[in-house]
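Of the protein chains in this complex, all but one are displayed in their positions.
And now, subunit A:
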């Protein structure tokens, strides 16, 4: 490809020449800086930086990333206790937020600015400059033709519709037409490269002012979720956002519908929620699905997962009753779920007599042993529970998962298995040795949602649209010039010069010549 003479590897226009009175060391530094800048904005450097960027992105696909899944990072730590801290120090779990990744793309974008700015100036100048006069020897050009018939200059100019044309007359009566076409190529190129900057700005904005959070919501009016940091299961706020800026809506899951094929493959999921906020009260019911998020003012809510939450009522030996709804996370696609229901307040204030039930919930439990569900729908639900009695270790100050029992308490014998495991169908009651009773009342649905806001999105999208507009112009545009010289004696000759790679230029030139000859 011919690089237009808006030379690519030419030093950029920026900067003045060093002053004459600059002391030696300063002028040396200036020269070095200028040289460095020239290097940085060269195509070769752009190429090296692009290559580096590609290579630098690789580790992020091999190592677990905090931004993708924190649990995987923890798993990596557990599996490689020696290596993980070193990887972490090198930003291996945050590759795309790492200083070395940023260094590469910032250098690349600096190079880009340094490259695009002078080109923009050149392009504006080139678009204002009329095409140059015909070279003396048209027959030296890649395309050349002697025209057989006399040509009228005005008609010839009319045939050049769409071309930028200049007519010049020499003293001896020779008339030349110079025409140029294909400025859109460079326009597209500049648009394309500038749009990369727009995208970068949008991404930066989103990372500063955006936020996201995750939350599990169980169906039911007493399980309303309100959008505050305290209620999130996990969250990440951009550095420019604080908890007070979050929109204060509340969601109650009123219904959830999942459809499945007979083989257990999902067909569709849909959640209904009642939306409200402090300022306006009830905002009505809305439903959302996978691929159809709930778009609220200042935040979008995405449906990520769902499962079952058994509802259990425990009546201790003294007759005190407590009811709880415990979301059980699933462990396989048929929604075999496992979890723990803890009753720390059972049996008065004696910590040694706290109760907990651990086990599996199977929406379709058809066959013993009851360890996996056969279908994700509740076609034959059963709850397999094991009772534990003792100190649950809840106030030890060590955060523990709400979905598992504290294994340390079991290992130290402070929490003991209590009786045999039991299979409960909905509505059934299990009477334990001490006369206490556990009733399995049924289940409710739960969903997990991601709540997000990214103010950079419209900017990134704009950038992407500009990029997609500029790219084809840049790639498929062709700059070319043609000249027509009309000698006073009636002879006429034409020449053509493609200024970018353009295999079809010959055809275009020939058809132009034919039009001139008509």
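One rule holds in what follows: a residue touches a chain if its C-beta (ideal position, glycine included) is under 8 Å from a C-beta of that chain, and two chains touch if they have at least 3 such contacts; residues count from 1.
Quick note on the criterion: contacts and distances are computed from a predicted model.
Per the UniProt record, the absent chain's protein name among "Phosphate ABC transporter ATP-binding protein PstB", "Glutamyl-tRNA(Gln) amidotransferase subunit A", "C-type cytochrome biogenesis protein CcsB" or "NADH-quinone oxidoreductase subunit L" is "C-type cytochrome biogenesis protein CcsB".
Touch with the chain that is not drawn comes from one residue among A:53, A:201, A:421 or A:441, which is A:53. Considering the full assembly, A:142 is the residue among A:85, A:142, A:204 or A:298 that touches the omitted chain.
Checked against the full complex, the one of A:241, A:290, A:410 or A:441 touching the unshown chain is A:290. Shown as candidates are A:41, A:65 or A:315; the residue that touches the absent chain is A:65. Mapped onto subunit A, the interface with the missing chain covers residues 1-3, 8-9, 43-44, 46-47, 50-51, 53-54, 57-58, 60-62, 65, 67-68, 95-96, 142, 203, 212, 261, 263, 265-269, 289-293, 300, 302, 304, 450-452, 454, 457, 460-461, 464, 467-468, 471-472, 475-476, 498, 500-503, 505-506.
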